[in-house]
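Of the protein chains in this complex, all but one are displayed in their positions.
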């Protein structure tokens, strides 16, 4: 790494801790990347076209970046973020990059700053701090690199030492890009994951039409509960044929339900008719988590639950720019009562893996570690989203390890669409975990040889085994 | 500083961290104090009379002190705290001081202990630990000093290097002391802040009569919604003429509302009639926060929201001693749903500043940092009340910085009526922030020159700019 990212970044200041952390880190620094959950675009790997200009690659699609700039009064339009009404927005990559560069100090102390410095330095060999003075030279450097074949998606995939990466596709997706990757004969391992929110959540845009499409695609009668479930089973098989080993579910809460088949069928009818009230729609989402868990028992897909985000907090911004514009805000989330129906149904199954995530850190020590520390079906996903950060990852370990141990966790998820930052994200997770292990060793709570075992488990093995990759 | 407060107080033990923290601190230690929110008495600056005896100055009015002593079985009456029924209480300053001194060990590990040691040492040059043996000598020393002209309020104001201090006055206050300060020609900058709880909160004692008084003072018809709003506007202007740059609102929750003008008018009529139920009164308070935010858009006052304290938890103590007797207890506080109506109305405004405080630290990383990290109108106030402490300030930075950054925070508030402790409080905040920055530097998450910038921002600049002072 260049001068922008110090070789000791994220290691503790104390000399003894630092030297243990570094020794641990050196054994995992070059392990391949297992990326079992994320949002990169399979089109990139399929077409292997050059990435666009630096701003379109690194700024415009990154909600961490534009939300912070927006919070300080910068218009999204000036950052090139599209408007739904088609009004013009900035398209000049250099202008957007300059605006970012001159406000780069706003990111001090944030993971965005770390990720970006890593990318600038490791990927583009930029050694000068980004600011208004260096904006143009860095822009030129990046733009020049992006035109080179070594910076195309597949070349970067190899350079990043990715052993396997999962993308996330909706239930109605035809997986054409995954097909093209497979047909291309390229040996990079890119798998999909089954994300059926659009046909599971009655509040999703176009839910009723989505059900019809699901029927068309699968040849099942999605006007009936049994046909609807059969259609899911078929889609899951189809996704599995493109390497999927997991499904993923993003709900506002962690609520689950465990209705009898006839109750569930009646609820489905009501939901499909559009006459279900708020509570019934919530109940239906919860029932579907349990249904998915039951299907997982049959087909082996790992079930991921990502609850607790209140989406599109600002209706004005939703109307102006659409979804995923940085206005998703975490809320207090219950797991103990919410998961009980699902756990009553399948929680004791040893062959089921349900990976739980949270945006509410208060649940780590109080709810999630105690649950994952006893139910065979449960595992804890890593620190997520706003908590995917050095302090967030440290808190995750400090608050879950003593009750759930390390072996009920599943390694790291980068969970990102920011492809160039993937090595940075995994490297940061490895460093923070090694720093945590170093403290346990220095305080004689763990023997050194155990810490070396664990460093590898946390960096590589657990992700691979938990996600069955 | 004398032997009571070590020059390295609050710096980390590790040598490298300590030396970075100290280097940062040395550049901010002598910066002037910006105190944008607090509760000192403007009468002091107006009359510039000597402070009363040591106990009346340092013990009797300090709820941090008497609540702790009370918790260990000491009667408030023995500490000189007045009773509403006029029953006699201890009035001998020396007796009160002795009682405090012999129980001073109870404060070990608390910020009260730090503040008091600072005051004893920096202000009164006392170098011996306070205890029953030293009680009399310290009492005598302080009493003697308080008789000297250098210990009068205006002299201390200069000695403390206060650039500007805000007091807090109710909407019905005539600001006579502020007038007297202004008329005196003294150059100390003391500004007021607009705290309209008594005419905004239907549960406030004498609410209906307060509305009438508000009408009398402003010449507006406060029996009507439009007259009531006009009266607020006039009072805000009046407060601005005495330097106010902010309003302040202490509600039990962070609830806001965003009614149409006709709905709001109807609600006001009901509230004014005394017939509003609990929910309607809560709704009215919430509506008024939004109204105040809209007025802020016009007149530029910064809006501060201090929610989440359940006031007067003990009815017996309320009956015996009145309000603010240490029985205000924090409660779980929601922001994501509660602030939505206000944010829907004005959250995207770049020219509005709403400063959010919390007594519920679980909201830092989960709700407040994500909200302030995207809404242009929002900023995060510093760690408040029970959390205005070394551990509390550390947790604030650790849990907000990664999502909200430093620049969506507003520096330090001392929020105190304990005038002699003001330099101590600011010094502690500066030290804790420098210690936090030192860790970021030592872990290579921040460059040293950036930390020097930030140390000054956190100690001085952000408070001045966010509060428009």
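Note that the chains are named A and B in the order they appear, and that numbering of residues resets to 1 at the start of each chain.
As a convention for this text, a contact is a pair of C-beta atoms (placed from the backbone, for glycine too) under 8 Å apart; a residue touches a chain by one contact, two chains touch by 3 or more.
This is a predicted model, so every value here is computed, not measured.
> Of the residues A:4, A:17, A:259 or A:276, I need the one that contacts the missing chain.
A:17
> Write down which of B:173, B:201, B:291 or B:360 is the residue touching the left-out chain.
B:360
> Where the complex has a chain not shown, which of B:95, B:110 or B:461 is the residue touching it?
B:110
> Where does chain A touch the missing chain, residue by residue?
So the residues of chain A touching the unseen chain are 12, 14, 16-17, 334, 336-337, 340, 343-344, 347-348, 350, 362, 365-367, 369-376, 378, 398-399, 401-408, 439-440, 442-447, 450, 453-454.
> Which parts of chain B face the unshown chain closely enough to count as touching?
Residues 5-6, 8-14, 67-68, 70-73, 105-111, 113-114, 129, 310, 313-317, 326-327, 329-332, 359-362, 386-387, 389-392 of chain B touch the chain absent from view.
In the analysis below, only the chains that are shown with their structure count from here on.
> How many angstrom lie between the CA centroids of chain A and chain B, rounded to a whole number?
Roughly 40 Å separates the two chain centres.
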